[in-house]
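Below you will find the structure I want to go over with you.
Heads up, one of the protein chains got dropped from this complex, but the rest are sitting where they should.
Chain naming follows the written order as A and B, and within any one chain the residues start at number 1.
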Amino acid sequence: MNSATTATAVFGSEVNTSKKRMPFSRFVPLLLMVGPVILWLLIFVAAPLLYIFVISFMKKGIYGGVVVSLNFENYLRIFDPLYLRIFLVSIIIATATTVLCLILGYPFAYIIARASDRNKNILLSLIMLPFWTNSLIRTYGWIILLRTNGTFNTLLVSTHLISQPLQMLYTNGAVMVGMVYTLFPFMVLPLYSSLEKLDRSLLEAANDLGATPRRAFLRVTLPLTVPGIFAGCIQVFIPTLGYFFISDLLGGGNSILVGNLIRNQFLAARDWPFGAALSILLIVFTIVLMRVYKHFGGSLENIT
Amino acid sequence: MAQVSEKVMVELHNVDKSYGDNKVVKNLNLQIQEGEFLTMLGPSGCGKTTTLRMIAGFEDVTAGAVIIEGENVVNKPPYQRNVNTVFQNYALFPHMNVYDNIAFGLTEKKVNKEEIRQRVGEMLSLVQMDGYETRRPSQMSGGQKQRVAIARALVNRPKVLLLDEPLGALDLKLRKQMQVELKHLQRQLGITFVYVTHDQEESLTMSDRIAVMNNGVIEQIGPPDKIYNRPATKFVADFIGESNIFEASVVSINGDNLKVIFETGGAEVSASGFNQDEMVYISVRPEKLKCSIDAVPGFNLRGTVKEHIYVGSISKTIIELPNGQNLKMSLLTGTPLLPQGENVWVYWEKDDTVVLHTNEETLYNLIEQVPKIEVRV
Partner (left out) sequence: MNIHNKRLNKFLSAAFVTLIYIFLYLPIAIIVFFSFNSSKLNVVFQGFTLQWYGVMFQNGDLMSALKNTAIVAVSSVVISVFIGTLAAIGMFRYEFKGKSIVDSFLYIPIVIPEIVMGISLLAFYHILSISLGILTLILAHVTFSMPYVVVTVRSRLSGYDMSLEEAAMDLGATRMHTLTRITLPIIAPGILAGAMLALTLSLDDVIVSFFTTGVDSVTLPIYIFNKVKTGVSPDINALITVIILVTLLVMLLMRTFDARTSKKEQA
């Protein structure tokens, strides 16, 4: 205020321009800093998704191209029993994967969250470490283990536990193992962060008020980590629907999931409009799940 | 203190607590009577909170016994002890409303719904929070959370209520108000309170007895007036209220009359149980310190009026001694003040001091430095 008055006295009419310059001096750095991200998101996220949305209403050309038209046929095709069955199988596998990850992940995250600070860091790094070798490479590791002449069968036969090698690879079970294996860390990390954040004095208070450790867990720990459980489940469930390479490699041709279906439309069948419609459906499904998640008090920050 | 009976409610017997090599509580012995308001007072890290947590059962004792109502409970988990705790950060369950928070302990005990409703209601009116049943902890102020935390503990009708710096997060005015309410509540219910704080003023206002802790041991235990007026150690004298402390040497003894000298002069004090030439601490409260333009018989202590500090109902005068030591003297505001820069004689009534034994070795060097000052009688 004071400097403004001085400025008026000295420069007279210039005070108006300096007033306008103030927001400008904020605007330029703001634009330089946030501008690139906005531009990037518009070009590489918004535009492609919009394009997918548009072609989901078009028709497949004779040679695999896209023919401009407006119809809902692609969406109606989804209700073909053939595709409905794929959806059903996908959802069953995704649900089973999610439940398994949760059953294994919750106690695991709980134990890590209660470890000493030093051990905590080591244990967490050990979860992150496999990520640096590509998930496909690790899936390949499972092939070596599970195939008919693979490590497990060789071991089992040589110890005479079985006489004939078991068919382990190319089964839904193998797909499940691969999915649980690949997505397990995505379940553990949000669970861990919600358990870690839990104020220990709340548990002490529960014990102080007569709750046994079991009761304190049920009445305090569990309800307060629901957002973490939800976040973990979403981060396992949604990717499972799309991880086509796991069902490809471990399920062989026996297990076609939504992800494989979409992939096939874009590569093999060359039916982009139908593939686009399936993708839009997947997005809608994701949005619905996120809504439910937010409704139950989850925040986006937990999903990273 | 009529409610305080002779029955011992909580007893700590030779309790040790260490984390690794770090001894936090050392051979602690303490008896807390039924209906008593006992405060554990001390600086942070003195072991007071650890002691409280051992009574509650959150910490195991390394050695010794924690006896509640005659029963050693060291092997009992917190949920089997008939004590309840008010936590420093309140520890209200964020996912439950006020009603469910208060009802928590009763539902754990499978009390029937009707009784729970009635008892929670009683508690809410006791802490003056009627109508807040459906509020969430996040929607309440610090003072309101505090009241709920107290209600949540009291609804279980514990024999002992443990309070861990419960007012620490409140602003000064609210803290004063809650002090009065808590004391009132304790009188009304007749429950034993074990209260942990680092605020000496708070402990003086509220307690029946104060246990002053330092470095894992109880330095002194007793009623507030005794602690304030008759501190047993230099730490207590220093920690409770303000003190002017002199390191002195006893030069002559005449019954209860001691003549002492220190670096800046000499004085007379009244005390017993001291020996000729013994090194002692003399502690004088600011309100007991006096000064005069004229010399006072028995005292040879001169200083300069350095400054006056106005602190509401009282004023403080800082008197600087020749060796740089600053003495604090407090007067009721309105008492005529001596002008700054004035040279004054400092004295006190012989009975208004506390004389404490020292560890002689630490003061050995000091004796050499004491200049030969003639003691005027």
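Everything that follows uses one rule, which is that contacts are C-beta pairs under 8 Å (C-beta built on N, C-alpha and C of every residue); 3 or more make two chains touch, one makes a residue touch a chain.
As the structure is a computational prediction, the values presented were derived from the model and not from experiment.
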Which listed residue, A:Phe57, A:Phe87 or A:Tyr181, touches the chain dropped from view? A:Tyr181
Selected residue (touches chain absent from view) among A:Leu191, A:Leu224 or A:Ile238: A:Ile238
By the contact definition given up top, give the residues of chain A that touch the hidden chain. 26, 29-30, 32-34, 36-38, 40-41, 44-49, 51-52, 55, 104, 107-108, 111-112, 121, 123, 125-145, 149-151, 154, 181, 184, 234, 238-239, 241-245, 249, 259, 262-263, 266, 272, 275-276, 279, 282-283, 286, 290, 300-301, 303-304
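Operating definition for what follows: only the chains that are shown with their structure count from here on.
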Could you grab the centroid distance between chain A and chain B? Build each centroid from C-alpha atoms only and quote it in angstrom. 55
Going by the contact rule set out above, which residues of chain B touch chain A in the complex? 56-58, 77-79, 83-85, 87-89, 91-95, 104-105, 108-109, 152-153, 156
Quick check on the complex: what are the chain A residues that touch chain B? 199, 201-202, 204-213, 215, 219-220, 223-224
